[in-house]
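Only one protein chain is missing from this complex, and each of the others stays in its spot.
Coming up: subunit A.
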Amino acid sequence: MALALQTFSTVKDANAALKAAGTRYLGGGTLVVRAANEGDVSVSSLIGSTEPALSAIIVSGDKVRIGASVTMAAIARHPDLVALARAARAVGGPAIRNVATVGGNLFAPAPYGDFTVALLALDAIVSTEGGEKPIETFLAKRESNHAIVTEVGFTLPAEGLRFLKVSRVKPKGVSVLCIAAVLEQAPDGTVSSAHIALGCMADRPMRAKAAEKALLGKKLTSDGIAPALAVASDGTSPVTDPIASAWYRNEVLPVHLGRLLLA
């Protein structure tokens, strides 16, 4: 079935056009054109926007704002976003990264959406024309979001972003799971703040809140992280797909979380 593509110069006009039935927003095409190629007839019209702000990366000190149309390739090569380069390079191969957008990644179902796992660990703020939402709130209700995401904003972590993607095929493969963590440590080496996000451990990226809590006040040693690893799978409901079963993902999560925390 033919798809009608309408491109608007402003997000406002594109949002208005998205109110019509059967419309979907076209970012890089890795989700929506793929769906159309697979025979998804629920989409009859695609909406795009060329508003320049959607393609902007603004870094001011440790504050970062990334437009929703910015690609994974642009993030991976940006000199001020080195902390995010590993997560951006985790998405697809080179051709996919040339088109896959930050905004689109927010909607990628498991086992995709690796970059969003990093954004969740960073406690990013997701902006639409209607306002801003914490990423956790946004992800919980992403299906009901009908406004174009314009940008994501976050603070670059002083102690860096830890990121690990586990896949069977190297260097590019679909995730068995992925983990992102932002940790802060007190001068004595104990963890004073922990944000740990998991990919493929539910139908969308989720926070490992029990593990985060169990890490507080602990040192990053085998003994120190043991309580966190013991509760790493609390609240998870992993996907089962051709890459791995839910059982397998739960079994290996503590192993990989341990490696990430001790790295």
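One rule holds for everything that comes next: contacts are C-beta pairs under 8 Å (C-beta built on N, C-alpha and C of every residue); 3 or more make two chains touch, one makes a residue touch a chain; residues count from 1.
In this section, contacts and distances are computed from a predicted model.
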item: Listed names "ABC transporter ATP-binding protein", "succinate dehydrogenase", "Ger(X)C family spore germination protein" or "OB-fold domain-containing protein", with the criterion being the UniProt name of the chain not displayed; value: "succinate dehydrogenase"
item: Given A:Ser9, A:Asn98 or A:Ser192, the one touching the chain that is not displayed; value: A:Asn98
item: Those residues of subunit A which, in the complete complex, touch the missing chain; value: 1-5, 26, 28-30, 33-34, 36-38, 46, 73, 92-96, 98-99, 171-172
